[in-house]
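Take a look at this one; I'll ask things after.
Only a single protein chain was left out; the remaining protein chains are all shown in position.
Every chain is named by a letter (A, B and C) in the order it is written, and numbering of its residues begins at 1.
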Amino acid sequence: MLIVMKADATERDIAEVERVITELGFRPHSVPGPSRTAICVTGNQGPVDITPFENLRGVAEAIRVTKPFKLVSVDLRPEKTVVKVGDAQIGGEELAIIAGPCAVENREQVFAVAETVRRSGARFFRGGAFKPRTSPYAFQGLGEDGLKILAEVREATGLKIVTEALDESGVDLVERYADVIQIGARNMQNFSLLRRAGRSRLPVLLKRGLSAMLDEWLLAAEYVMSEGNYNVVLCERGVRTFAQHTRNTLDLAAIPAVRRISHLPVVIDPSHGTGHNYMVMPLARAGVAAGADGLIIEVHDHPERALSDGAQALTLEQYEHLVSEVRAIHDVIAPAPVG
Amino acid sequence: MLIVMKADATERDIAEVERVITELGFRPHSVPGPSRTAICVTGNQGPVDITPFENLRGVAEAIRVTKPFKLVSVDLRPEKTVVKVGDAQIGGEELAIIAGPCAVENREQVFAVAETVRRSGARFFRGGAFKPRTSPYAFQGLGEDGLKILAEVREATGLKIVTEALDESGVDLVERYADVIQIGARNMQNFSLLRRAGRSRLPVLLKRGLSAMLDEWLLAAEYVMSEGNYNVVLCERGVRTFAQHTRNTLDLAAIPAVRRISHLPVVIDPSHGTGHNYMVMPLARAGVAAGADGLIIEVHDHPERALSDGAQALTLEQYEHLVSEVRAIHDVIAPAPVG
Amino acid sequence: MLIVMKADATERDIAEVERVITELGFRPHSVPGPSRTAICVTGNQGPVDITPFENLRGVAEAIRVTKPFKLVSVDLRPEKTVVKVGDAQIGGEELAIIAGPCAVENREQVFAVAETVRRSGARFFRGGAFKPRTSPYAFQGLGEDGLKILAEVREATGLKIVTEALDESGVDLVERYADVIQIGARNMQNFSLLRRAGRSRLPVLLKRGLSAMLDEWLLAAEYVMSEGNYNVVLCERGVRTFAQHTRNTLDLAAIPAVRRISHLPVVIDPSHGTGHNYMVMPLARAGVAAGADGLIIEVHDHPERALSDGAQALTLEQYEHLVSEVRAIHDVIAPAPVG
Partner (left out) sequence: MLIVMKADATERDIAEVERVITELGFRPHSVPGPSRTAICVTGNQGPVDITPFENLRGVAEAIRVTKPFKLVSVDLRPEKTVVKVGDAQIGGEELAIIAGPCAVENREQVFAVAETVRRSGARFFRGGAFKPRTSPYAFQGLGEDGLKILAEVREATGLKIVTEALDESGVDLVERYADVIQIGARNMQNFSLLRRAGRSRLPVLLKRGLSAMLDEWLLAAEYVMSEGNYNVVLCERGVRTFAQHTRNTLDLAAIPAVRRISHLPVVIDPSHGTGHNYMVMPLARAGVAAGADGLIIEVHDHPERALSDGAQALTLEQYEHLVSEVRAIHDVIAPAPVG
């Protein structure tokens, strides 16, 4: 922490700040400048709340320096984590592709899409049985029946199932039927859910919150890991900004930003990240070119009839085209340069 | 819903869109213009997902018209809801003041603050026993022990207790010890928690999410109400923007905006809404002047030693000054004009 | 400036950073911590660009400490500036009210509004002769003819004229006919225009840019003042955020934030700041309650026929009601507490 004193702070103000720092068990290092004094604080093990210092007499600003990361950090583990899901993986040399419908609607739909996904060489199938919907009157998913259909897909195709849990009891069910627990953007700071997922044996795909700072996202992963589950995949899915030509603004700079701080793999969701069918392909290519470890893509056999998020779902043909394009880009840039 | 066709859409494209609308059970009304045709859609009972229409041939844009509000809406209930909490209330003629420390730290602290709050004439006491913290390593609250201290405060002072529940089991505990269930900003779209609160006999104070649109906030309230609990108080606590001189940007226009659509009362949180002690007073005054039904304020007997959010907590003296100022403003503007 | 070294930075990395700092004419002060070293930099007279340091080996982060304010700063001038405009003023004890139509449309309209404004006791009349419009095909204002009408209003009523200049030649014209030069939000960082206004004898009303940080806004004022014109009034008019229930999000926390750093007066524009007629009154009250030195309000004799920004303009009756309400609030809070 760094405390910057006001230009007119007195010796006494400085002494008082030093006293409070010492009382809290830290060490103050005053550095007088030509116009004002700065006080560096050392000796803190974890993060210190800087805000109370702002109210002390003579303090102009308190600036946090140490970042409170531990298990997510490259300081702890310099090499990238490869999350293994049976014989498939995310974060390794191969580009991970996770595809499927937004919501599980019925057996026919799911199998039609799954067959195309399997044939494309993707190893992961996505589909929601529990749907977080803005309105209580919108379709909320098939629940356990949906999970059973997904388990059948796994049986029939060998695809690994990625599906969302909305609450702690949902994690119990997902553990029974699926392979990867998805935590949605709206739940990124649902700390009870994060802790429960941290006690699971399944890997966790953690979506970035709608307006999450990088630190908050990584600390959400830290919640999962602090319970003992180190298999976390981060998913950038767009953030909320003033822009209205997209549903969300896909922040691809998050990929190099995460890489610089953390060893966790990052996948990109160009479907929710844009909200428009015609943007999914160019942004999927861009995500891979920026160094993503994988993509999560919405595909539907009849997008115009989809019960949720139809506008952004690709048709089966569009999906196949996308897979060949992103693989070609992945081949060009591999081994993925970090920047 | 309104569907705008492209300038070069053919008769056939229009017919196909009309066919899909009809197939979904709605009625299309085509209005040809000089350069393009628009198709109004009627006959939908609830909200329709507009997005799938965007992918039909010849469609330029699909625009949602009907808002999916039901129980929160002034259409249903034109007069403002007054939420009763025992002999106190929020939304009535008197300005509701909810004050107390961010976190319950210990008995002494809580009683010192509570005594000042009671003496100020406020009817509600706030204090967190379960704290949602960005880092898993930060102080997480005293849990049930904290709730017990709050229950003692209620016993001793008659103040009504407002406290946050982070998950469904937390609601069980809050119901046992407190008077109003607070749902925090990070949980505004934790739909399982909203439904659980909707099945409670206690009123719910629902904070606006960090980047929640007005519609999403009202629909979160709709989740609670759709389970049968109509006693919901909305709380504006600032939203996340690019600005960095405040922790959040307090959006006071939310007060008249909610009023125009909904009968639910609105309170303002200038403490989290600004994050700085020196901003709490002017923004509290502003909230009341904008027509808020109440304020929720952080007060601490030793803000510089507070375990969470110390920078924004008022001292006991500042709090007493604030109460007299906001009451004077409330007297000037009453009966609160809607705009 | 503070430079934070990485945990694995070597002695040599630190020495190199110190060398670069010294070479630039500054003084490095290394403070070794348990896990990493921080280097405080002193000796810089003005702002230093911190970014190049980020690319030196072993550097984790470079943090700017000194703010590059000079003439706008309370360090230079602790007491608030009162901007005098003939016998009227902004920043003094009386609440300054600046009212009038968005655009000057014709003589009849302007005089109808001006008569009401004068009668209300306001001292300033606003009206645009040059309108910055998003589309080149929208009404762009009457130009010099509009200024002439405004000068007639001044003659007839004694009201001081506040009107916008869009470019350097516009400042020449505004100087000829009006009393205060308004710089619009879109031009807040039009540095050539700021410098030209800085060489004017007229006071400048400087609107905050649509997404301006506090520092950028104050430095725009610094541009004007650095040319010798110290009569600057800041105007908060809402910023662009994700929210869609308002045209802009009015950031009233800017009032105490400016106060803490600068001696310049601040007025609030609830008309552009909300974009909706029904929000102007509550937000005007809120602005005054937050400590604003004045308001700038759009009024029109026939808002439904206004050629620009009609939705937010008040009717003459609404305006008169607003003036009495905000004066009552101003009386309650005076002398305006800083927070």
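We adopt the following convention: a residue touches a chain if its C-beta (ideal position, glycine included) is under 8 Å from a C-beta of that chain, and two chains touch if they have at least 3 such contacts.
Here the structure is a predicted model, which is why all the values come from computation and not from measurement.
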Sole residue of A:Val31, A:Leu56, A:Met281 or A:Ile297 that reaches the chain not shown, by the stated touch rule: A:Met281
Residue, one of C:Thr42, C:Gln89, C:Thr163 or C:Asn187, that touches the chain absent here: C:Asn187
Option touching the unshown chain, where A:Val20, A:Ala112, A:Ala151 or A:Leu214 are the choices: A:Leu214
Residue touching the undisplayed chain, where the options are C:Glu222, C:Glu236 or C:Asp269: C:Glu222
For chain A, residues in touch with the removed chain: 211, 213-214, 239, 241-246, 249-257, 260, 273-274, 276-283, 285-291, 325, 328-329, 332-333, 337-339
Touch residues of chain C, complete complex, unshown partner: 20, 46-47, 49-56, 68, 70, 132-138, 166-168, 170, 186-187, 189-193, 209-211, 215-216, 219, 222-223, 226, 240, 275-277, 303-312
Absent chain, residues of chain B that touch it: 2, 4, 7-8, 29, 31-36, 38, 40, 42-43, 61, 63, 65-66, 75, 211, 240-242
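What we mean here is this: only the chains that are shown with their structure count from here on.
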Reference chain C; chain at largest CA-centroid distance: A
Interchain centroid distance [CA atoms averaged], chain B/chain C, Å: 30
Whole-Å gap between the CA centroids of chain A and chain C: 38
Where chain A and chain B are represented by their mean Cα positions, the distance between them in whole Å: 26
Chain B: positions in contact with at least two other chains: 211, 276
